[in-house]
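Take this structure, written in structure tokens, and hold onto it; I'll ask about it next.
Complex shown without one protein chain; remaining protein chains in place.
Per-chain residue numbering starts at 1, and chain names A, B, C, D, E, F and G are given in the order in which the chains are listed.
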Amino acid sequence: MAKGRIEINEANCKGCTLCMIACPQHVIQMATDRVNVKGYYPAMLVDPEGKCTGCAICAVACPDVCITVYRQVSVRQSQAAAAGAG
Amino acid sequence: MAKGRIEINEANCKGCTLCMIACPQHVIQMATDRVNVKGYYPAMLVDPEGKCTGCAICAVACPDVCITVYRQVSVRQSQAAAAGAG
Amino acid sequence: MTISAVEEKVVYQRPESLSDVPTHYCPGCTHGIAHRLVAEVLDELGVRERTIGIAPVGCSVFAYKYFNVDSAVAAHGRAPAMATGIKRVLPDRVVFTYQGDGDLAAIGLAEIVHAATRGENITTIFINNAIYGMTGGQMAPTTLPGQHTTSSPGGRDIEITGFPVRMAELLAGLTGTAYVARRSLHNVKEINRAKKAIRTAFETQLAGLGFAMVELLSSCPTNWHLSPPEALQWIEDYMVPYYPLSDYKVIEPVQDLMKR
Amino acid sequence: MTISAVEEKVVYQRPESLSDVPTHYCPGCTHGIAHRLVAEVLDELGVRERTIGIAPVGCSVFAYKYFNVDSAVAAHGRAPAMATGIKRVLPDRVVFTYQGDGDLAAIGLAEIVHAATRGENITTIFINNAIYGMTGGQMAPTTLPGQHTTSSPGGRDIEITGFPVRMAELLAGLTGTAYVARRSLHNVKEINRAKKAIRTAFETQLAGLGFAMVELLSSCPTNWHLSPPEALQWIEDYMVPYYPLSDYKVIEPVQDLMKR
Amino acid sequence: MQEEIIFAGFGGQGVLFAGQLLAYTALAEGKHVTWIPSYGPEMRGGTANCTVVVSDEPIGSPVTKHPSIAVVFNNPSLEKYEELVKPGGLLVVNQSLITIETHRTDITIVRIPATALASEMGDVRLTNMLLFSAMLAQRPVVSLETAQEVLLEKLGARKAEMHALNLAALARGWELGREATPASESA
Amino acid sequence: MQEEIIFAGFGGQGVLFAGQLLAYTALAEGKHVTWIPSYGPEMRGGTANCTVVVSDEPIGSPVTKHPSIAVVFNNPSLEKYEELVKPGGLLVVNQSLITIETHRTDITIVRIPATALASEMGDVRLTNMLLFSAMLAQRPVVSLETAQEVLLEKLGARKAEMHALNLAALARGWELGREATPASESA
Amino acid sequence: MAVELMKGNVALAEAAICAGVQAYFGYPITPQTELLEHMAKRMPELGRAFVQAESEVAAINMVYGAACAGVRAMTSSSSPGISLMQEGFSYIAASEVPCVVVDVMRGGPGLGNIQPSQSDYFQLTRSAGHGDYHAIALAPASVQEAIDLMGLAFDLADKYRHLVFVVADGLIGQMMEPAELPPMQPITRRHDDWALTGADGRAPHVITSLQLNAPDLEALNQRLQAKLRIIHDTEQRSTEMLTDDAQLVVVGFGTAGRIAQTAVQQARREGMKVGLFRPITLWPFPEKRLSALADQVSAFLVVEMNTGQMIEDVRLAAGGQVPVTFYGRTGGVVPVPEEIYDAIRDLYRKLQSRPARE
Partner (left out) sequence: MAVELMKGNVALAEAAICAGVQAYFGYPITPQTELLEHMAKRMPELGRAFVQAESEVAAINMVYGAACAGVRAMTSSSSPGISLMQEGFSYIAASEVPCVVVDVMRGGPGLGNIQPSQSDYFQLTRSAGHGDYHAIALAPASVQEAIDLMGLAFDLADKYRHLVFVVADGLIGQMMEPAELPPMQPITRRHDDWALTGADGRAPHVITSLQLNAPDLEALNQRLQAKLRIIHDTEQRSTEMLTDDAQLVVVGFGTAGRIAQTAVQQARREGMKVGLFRPITLWPFPEKRLSALADQVSAFLVVEMNTGQMIEDVRLAAGGQVPVTFYGRTGGVVPVPEEIYDAIRDLYRKLQSRPARE
């Protein structure tokens, strides 16, 4: 499994929970301890075991484009991909 | 063949020729010697041989509802028809 | 069978639902035939006294003078809205609109589609003559590709103006419609078929089954620049192929009506 | 294959065609997803700099703030007319309208049908959320039978209001349309399919093939009185069956495009 | 000099074109001119008429209640316009189609059997040209020569035969107009 | 007597209902009253506020620049309305959510930790009732008794538990309102 | 009926119901929507017609249709929607069918916003649509008056077979105030002499605004104008306050007039001789009374929630006798009494510093 992580733009998050529900790894949770400036409980990545695969499903599900997704790739692989695309 | 005749409301006729063209017996002609109040050459029944069958096709074709159609029917027949319809 | 005597019977005369006044239509214009068919159907169904007709803006704007029924003239394209207003407060009256292709398919498109999709229990007689007659022969939404009009002087160019719209097909696709048919007025056989469709359309309303429309291919000798017989031929040769004559929507209860 | 080093790559981030401002949409409203998909497609096609978007009157009236492209706000329902005006004078620009169901299917019905039947070379993104969102939840032409809204408080009664109108089917029936599809935004799989359709719709325009529309089933948690996840479920359970997801019209040259 | 001329008849009688010919001719002669049709409610058939004002000065009103000249092609037009012609004015009557009597004695009235003559000449559509030049013969609002030139120009690429026929009609109308004993004088 | 009261906060905080309760109560007491919301551009979230005018006389303007009372539920509302309260007026502050300082010394300012208290009482939605009756305690625009009756009526067929909770909130707010040391005095 | 706290939009709807409206057709638009929503609930309950139209264009033409059938029919909208109805208005006026239309005005031009405004004054009072006519326009300043004028609107519409506007704004539409509804009026058939109901035992009735022959259309216009003159002469309505000895009279309609009332009272408290004149009929504009006041006062101050529309009517009524000045807010900004007071005070001072008027 690829390794990934996400960053959530908390200020823009509306706490709709759709990313949380979409994530196949169940590594997104809603904050309960804080609200953002708009008064929403933002989503957050809770991934102590590093289960996030960087699949970007959460980002696709998010109506507010709050999620940036990162994935770890081997340099060789990525070079190969880049070459292939050229 | 049933016998019939038609009356054409000359004043309303616009000389469009559609009745003439529609009549299967070719017994309608356009006047050439006179125009009506609107300046049209009206259609007229020219049926010296009594070929008109009263089929009403001309009336159906006339856009200006100028034509009244009469047909000769035997009284017996018509009574029978009336009885049948009762 | 012995024929005892011969009597002369009137087999065709002006229907009562048609006022006894000459129309302003051009010679050979089949608007007149459409009027007569509607009037005959109203007579036959015995509903003249409880019928309300809505005339459009178009050559048939004077339809109120010709139909011997209560009538109003709608704003251009809005006859279906006006009919809706009337029918909703007088549901037991027979309400019909009579509209041209500019009226129904251009400016009034939203109104007819929504009346239809609401299943408004009214009847629409739609005169498709592929032209704006009243204003002197401009392109209508139904003008055929290549057809010359005063606003498509080089012939309708589909690259620029798009395609003629087929209203019967369009309305038939809506769930709310009960009966939608296209007929033509270009010869006696078709005229008779048109009348049957018109009758079915009104019967649909009388049975409370919802929206019914009959599209009638109709001539405009004047703006087509053809003689009346040529104009009928043009319908047959050019319009019928583009606008096939058919029943496009007959919901089951209407099929039952038609069987009777 | 030996992996020599591990690097972190960005695999998803905000598209350039989307301005970096928060939207005013309610939590969970899929208007936001539709925006994002359009923006991604504009990015991918590299046309942002020559795109002109037309926002409607409706919840997406502020779309001009969110799309990072030249834009205008049309009068309610008139986006297709406005887009026509622009496209006719700037044929090499990419012009799209973004419209809600009240906007496109009610007040603007004539404009969308005529833009489509003219084969206007524009792209329409149609957000069907079965409700008037912006004005607080009244019945839309697309409101489902039985659905409760503020103007159908007892549930939409088809006897009185008629049937929801299926716009994709209706527009697909017009000769002028090149590509018409319906997609949904209720889960990730459908979102991805929606994006492909949006891409095809814009490619259709780029290839000069004529009018393209993608209808998107979209949520309105607020006026449906459901939580965002419930709202997505409601789309799946109730909207999709009434509004089947499919390609309704793909003219041949567009099929070729899709194969590439 | 200012003349207000009304041409009036049925649609299809060439009424509007007669007026336009006058207008074009006036323009060719450097005069001020206006031409307005009264466009009737009906598509066709029905009434057609137009008003032409020709003047040496810039023209104020292009309409008038009392024209100085009326050229009437049919009965309804006569009925309407005989009354209205200015005292001292001219009324040109299409004798062939007009069956009712005139009664004004304070204007010049000339009668031309234009439709009949036009038929004789081979084309009923020449009626308007006959009446037009008869009018000019009585009141040279513009010169016949210019009118002939303008007419040929307007007929343009049509057959030479047509040109000849129209010129003949203008000439014939002029003659008749000159010869005509005005009704007012004979009365 | 005329008082102009502004209730201001976020949508969802029961701001509009607090105003309506005041309006219904005023009506029940035979007073003249107007209630107007300022309906914001956004669907929801965003700002919600309403102005209530209560008077013994027929009411002219239902809006005012300078209310005699402002009940503010959140920071933006405090920022906006502290300035505007009439000298001698009253400002009721939801201490729980308002973090910024007040500075007026010519008005009475009372602070109620309403949201916190409401949560304590088991329903955060009681915030508005707490602030409402705190206001009444300071300025008896209407009587608490009538307000209680009207509230019960408005709650209608809801659970008895709800009734009790709301009444309790009104009572608690009243107490707090009476006890509160106005900031202006303490300042 | 008891006094209840009612929202303006709901009160307008319910008052129409009490007045026997049998058909409502409308299209949602803020800040009018509660009116439509109330009708959506109530009309079917009462077995009356409610249709949410596909647009304002359709709505007004549905009203036109229902009114042709002789029943009380109405629609409601807000500024952009009212613009879309202009053609329909013109047809209705020309056809002389009674219709009632509520305009809950909002900020413009264009899409503008949904805040209160009075900037439809021109399009409602001059000629709503093309052609020569004025609709009757009634402008309430309170929820109770909204109720009362709604009933009056239907009565005037029927009496004159004419189009009547009830001219509210977002503030009146959204405001709650105690008010009392009139008793529910029984539904009676009206207009059997011209309405479309089917030509049963009588000649067909025809309703049309078409008169292709110019003299016929001129005759129609003359008939219309004669009717409008009667309305003009008999239906002018206004209310005033403290005008008896006023040197300065503030003129404002609807919400602006009401807000000005507080400013005028304030000015009086400070010794200024100021009064308030509030037109209730915007057309016919209450020019008779205002002309009379022009003889007495030294100036008018017109207050509107627009850039100055009714001021033309005030100037026409004043006939150049007294200066007419203006204070207005636009774009949905509602003026507060304080700023109107300032305008009054400034003008009043100027007047004082001028020689008194004889």
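We take it that a contact is a pair of C-beta atoms (placed from the backbone, for glycine too) under 8 Å apart; a residue touches a chain by one contact, two chains touch by 3 or more.
Note that the structure is a prediction, hence the values are computed from the model and not measured.
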item	value
Among C:L18, C:V38, C:V57 or C:V95, the residue in touch with the chain that has been omitted	C:V57
Among G:N9, G:Q52 or G:S79, the residue in touch with the chain that has been omitted	G:S79
Touch with the omitted chain, as defined above, among D:A39, D:V69 or D:L104	D:V69
For chain C, the residues touching the chain missing from this view	57, 61, 73, 75-77, 102, 106-107, 109, 132, 134-136, 138-139, 141, 150-154, 160-161
For chain D, the residues touching the chain missing from this view	19, 48-52, 54-55, 61-62, 64-65, 67-75, 78, 81-86, 88-90, 93, 110-111, 114, 118
Residues from chain E at the interface with the omitted partner, ascending	20, 23-24, 27, 32-37, 39, 41, 60-66
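The rule is simple: only the chains that are shown with their structure count from here on.
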item	value
Chain separated most widely from chain B, comparing mean CA positions	F
Centre-of-Cα separation between chain G and chain D, whole angstrom	40
Where chain B and chain D are represented by their mean Cα positions, the distance between them in whole Å	61
In chain G, residues with contacts to at least two other chains	30, 51, 54-55
Residues of chain E whose C-beta touches two or more other chains	45
